Each structure stands twice: as structure tokens, then as C-alpha cells.
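Quick one: the structure is below, questions incoming.
Every protein chain except one is present and positioned as in the full complex.
Every chain is named by a letter (A, B and C) in the order it is written, and numbering of its residues begins at 1.
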């Protein structure tokens, strides 16, 4: 008995649910959960089914492909731990939250390493017997620094996701392309408000009554990748921007961990710079 | 071309989605939205599909029934306005919110009448050209009073839902049975906390930091019917119970209107004293 | 016995609370509530006290002024109903919510009139015996149209607040200056995200997971006046921008009514394009 997550992304046409669920029926699979969504505007069909039963992956894949329209994307994933690398700079809260969840067995992930441009978080990370690699950017041009970071990441072999847990350096297009669709960032504002540097200072100056955080995939437009999760908290006039920053940390860590969990469970589809989340 | 909401509630078995969606496919129907849920614990299957196409209701019903297991419940509903009667006592906020939404065309409903045990809200309701019937409980035993209320309600013919918009009288089992599964109530607390009289006073005395409201179907256990929607707001030590009551009104009206909308759109399934909401 | 709201806005200096509360003590006033805030960055002191006792307003004002630093602002307000005019266009929800609250006696306000560029809402407003004046903008340049609107507003005498309940026309600097610090707007986004036209469409295109609304005073920078209140709701991939718009209405009306209530109760201080709210 094997369990599979069946992930379909196709142009919509009549009968898709019927046909795909027919494959499950023919193989006598149990459907543990099933979600579909059709985006009418773009005519795109998305489906995520979790099934278990007695069939091998190749056969199931072949059978489903036969009923899908041309150019459909099909992924069949077994629920195993994914390999992730975390990048951080100096702040402990988002990284720490992931480390504790990992330790508690909450995450379907192996943390291969933490990579940072400072050594500040090494003492925390090493407690958990996870490799910590400092790649200082001191005296290096951005491409040089990133080249070293990429070498470090690639030295760990296949990586499913790179999690930017408050990594405070801007990434070049080259880096983003190298790990396309694999980089998850936490931005410390309610995007698209306060793009760029020091969002809490910007929020304070604007006098907002709510602050937030946004987890998103990184593409080559700063702070503009597909949004995975957002959360907010109320603030008031008595908050300095430092207070907002402090309060914001609790939102940042919650949102990043939520987004990571969704990614590890294969619940996110990306299209047209937005996400479908089952 | 007709539009139908197909509502299925059955014991789960393999292939149900495949078979039902097969009926839609055979009739060449468009699936505008589709939701399923299986409750593993009770082995119950729920499905709500919105389809349009060229088929009459009887034929569609017959075809779907053929693929459903025995004892399955099937409802096929056309999206027309439902008939509702609102019951209220003296408070204006929940009733007023429904009246404005009705006036704005937000609700799939005809408000046949407002029935109250006081005449206080008559001047508001009559502005909207909706019949207002006062059935005073003064000097009447509860069964006598309810008998009159039931007569009034039944004089309006078929009623789909009775909405208790802060109707502050306890209903007898007879009343509840007369309108089984049709009565929606707003309870001014976050159930099951503070069941019974004056929940805001109870909440104040307990020193809670959050208050809420609960919309639920009414059954014969006071404040214990299936919950449809709940919402909360934060309060603090500076709130007297009157302040909580005032603040709570905004939650009450939002929650009741949300629940009513879900009911009017046939999005609620009830089983085992809980709701499945699509 | 009279009740006063004492509102102080001054440069901070040591002893201010002591001195002002000393005046209350000397006149044997009861302090019903008392709030202070010092903005350290700008060295500004804000205080709102509600007191009652046996003193006339002029005498109290004179006594407090004697203990305040130069250039301090002092307002002493009796809790009477303020005069407001509502401006709207075609949407009913925000206006309707204010009308019901007014009818229920929840607002310390007289609604002098509703002014609109369309006649669509007249049938709703006239139910409540409130004057409705349509000032069509058809065939008029913006300044001409506004001139007429200003004439209408001024015909009602002194107005404390002008509430833009989804008034969908951009105001000229002249209009804003004419009613400086008196115009409260509801913007249908979580400012500063999605400034400008059709924020729900913008929000949909950006793929956000939360939408919101912002009530703010209007100044001469579009959507950039001091923020009074903000609220949000979660959305997901299944929301079209029309769905976001529908869902957003519930937030808009709640936020606008909350902001209006704060203004009517003299709870808002404005400085440096932000608000202090007691």
C-alpha cells in the first residue's frame, strides 16, 4: 500500500474530475482528500488528491496522463521528507521557530544546513546538530558572494526549498534563476505595502493601525513574487517603529512557518504570479 | 439553460465523485463550482456542485439517484429567492443589517414579515414596506403565545427560514419541531461559553479578553444546535459589560448575516449536531 | 452638574499631568476617564479627560490654560450631538450601516443630509426622513460640480464632519481646504497598498491573501490622509475580484462606522499625518 499526492495543473475542459477520479476508481484507490479549483478567468484547472492503494507510481502516472488534456502538468509525490536549506542573517525568531518545529517533528523536512552572511546564529543552530555555514559578504561584490553561497548550497546535493528566514540581502537574478520556484521568503510587511527597506519604519511614518507579514516565492522583482500566506496584527499610536518591529516578529515567524508547511505538503500551485492553496 | 445546485449527503463509498461527475459529463453540464468532503469518522460523504446546462431537474435527479448508494439524500435546488420570516424583540442592529442587505439586493431572499413580541421595531420595518406583526406575550402562557406566533408565520405560507435576529424569548420544543431545521439564531456569546441569560454579564464577570457571537440552527437543547458561524473581538479591562454588549452588537450582526447568506445559498449541511459548510 | 471632554495637545514638559489634574482636583471634578500619551520622537503631549462637576466651561478653560505651556491647544467639548453630512454615490452598504446606527441611537450625531452625485440612494435615505440632495456631475467640470456641492453643504449651516460613505469622486484641493480636518473617507483597501482606482482589482491581480479597508481623514494627497481605523479579512484563490469586492463591503462599513464613532466622541488627535486615538 502506497500513498501518493496527485497534483494536476491543466487547461480546463469538461469531464476532468470525472476522468481523473475514474482512474482512482479503476485502481481501487482510497481518496483521502480531494480538492479542485477552476480559475474561470484563465480557464485553468487545478487538482490535488491524496490517495492510497496498491499501484506503482509509474503506472498511476501513465493512466492519469492518458485522460489529461495536452500540455497538462502532472506530479505524483510520495509524502517523504523534503530537503531544505535555511538562509538567515542575524535575527533569531523565524529561524528558531523552524528549528523547534523541526525538533518537534512537525515538519516534513530535513534541514540540510543553515547558511548565513554572519556567524551570529551559529551557537543556536549548532545546538540542533545542523551544519551552519557562514559566508561573509565582507569585501565581496554581490555576485562573488552569491557564487560562494550557491557553491555551499549545491554542496548539499538536491534541495527542494530554500527558506529565507529573514535573510537581509537582496538576491541577484542569477541566484533566483538558479533556484527557480524553490525560494520562500518572509517579508516583514503586508505586501504590497511598504516594499523595500525597513518596512516598519515606513509603516510607522504612514501611521498605519495594522502591520503584517507576507510569505512569498521569490522571483526577479523585489518583493513581488507569488504570495503564499499573510497575517496581520493591530497596532496603535503608542507603538514606536521599534515596537512594531518587535510585535511584527511574532507574525513573521507564524507566517513563514505556515508557508513552509504548505510547501512541504505540496499544497501550493503557482500561476500568473498568484498561488492556489489546497 | 438552467442552473442547479446539486446537494448530496450519503454514506461514503469508492467512486462517488467519479459517478456523480460522470452524470454531469454525460449531460454536458458546466461545473461552476464543486466541493466534496468525507467525514472519515462517520464515513459520511457530502457534495455540493453548481452546474448549468440543458437538462430538466427531474431527469438530472433521476440520473444522479441511480449512481448514489441507498439512503443517500439528494437535493437539486434552483437559485431562486427563499422565503424568510424574521423574529426580533427590541434590538435594531441585527434586524437592521438584514433589512439593508435585503434592500441592497445582497440576499437571495424575500422577507415575508417581521414578527416581534413588541412593537418597538415597527417604525423601522415599515419603512421598508415589510409587514410587521406584533404578537405580545403579555398575559399569555408561553404555549399560548407561541400558538399565536405560529399562526402568524403559517399565514404567510411556505417559509424556508425563520431568522431569530435577537428574539429574546425561549422557544418551546413544539415551536422548534414545527419549524425543524429552519430556525437560525444568533446567540450573543462565543458558544459553548456563556450559555443562557445575559452572556455579556457572564463574560464580564469571568474577566474574558475576547467576546464573540455564534449563529446556529435551533434544536431542542437551549443554545446547543449545530453551529454555522462564529466570530470574536478583543476586549479589555476597561470594558464594562454594557461596553461589551455594545461592541458585541457589531459581531452579532455580521455573524448572523453571514450565516443567513450561507443558508440562502444552500451551502450548509447538518449532521451529528455539526455543520459542513461549502 | 456638567460633563466636559477636555482635549489637550501641547509640547511635552514635566508636570503636565500633575498640573492639569490639579485643576480638576481644585474644582472638585470627577474624572470619568483619563488618557495621556507622549510621543517621544516629536515631544508632543496629548491628553483626553472626561470630567463632570460644577464649573462653567469658560472658567475651566481659563484655569487649564494657565497651567499649559505656550502654543498648547485646548478644547473643551460638551457631549452633544454633532452635525454631519454624508456623501455617497451608488453603493448602499456603508451609508445603510450609518443610517441604521443613527436610527438605533448609537451615534452622537444629527445627519443633516445625504449628498450624492446620483439619485440611486434617494429611496433608501428618504425612508429615514433625512434630506437627500442629488448634485449630478453630468456635463460639469469638477470645480463647477464641487461648487454646487459646497453650496448645498453650506446651506445646512455648521457641519462638524463630512462622511464619505463610498463617494466615488476625487475631491479637489479647494474642497478639501474648505472642510479642512472635517472629511472622513473610507478607502476600500488596506492603505497604503492599492492606492487609486479599483483596489479590489489591484488586490486580485497581486494575488493577496488578505484584503482590508481604511478610514482616514482626507487631505490633499490622494488616499494619504491620517489613518483612523483599519480592518482586514482573509481571502483565498477562489475569490474573484468581484467576490473580494462583495466581501470587502462588510469590512468597509464596519471600519467607517468605527471611525465615525471615534470622531463623534472626540477621541482622535491628528498630528504629523498620523492619529492618536484614545
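Operating definition for what follows: contacts are C-beta pairs under 8 Å (C-beta built on N, C-alpha and C of every residue); 3 or more make two chains touch, one makes a residue touch a chain.
Everything numeric in this text was worked out from a predicted model, so none of it was measured.
The omitted chain makes contact with just one of the residues C:28, C:54 or C:78: C:28.
Interface note for the absent chain: among B:26, B:73 or B:273, the touching residue is B:273.
Although one chain is not drawn, the whole complex shows that of A:100, A:140 or A:159 it is A:100 that touches it.
Considering the complete assembly, chain B touches the hidden chain via residues 37, 39-41, 190-194, 206-210, 212, 226-232, 236-238, 240, 272-277.
Residue-level contact of chain C with the missing chain is found at 14-15, 17-18, 21-22, 24-25, 28-31, 33-34, 36, 38.
Although one chain is not displayed, its contacts with chain A can still be listed: residues 91-93, 96-97, 99-101, 103-104, 106, 124, 127-128, 246, 250, 254, 257.
Keep this in mind: only the chains that are shown with their structure count from here on.
When the CA atoms of chain A are superposed on chain C, the rotation angle comes to 180 degrees, reported as a multiple of 5. As a whole-number value, the distance joining the C-alpha centres of chain A and chain B reads 38 Å. Not a single residue in chain A touches at least two other chains.
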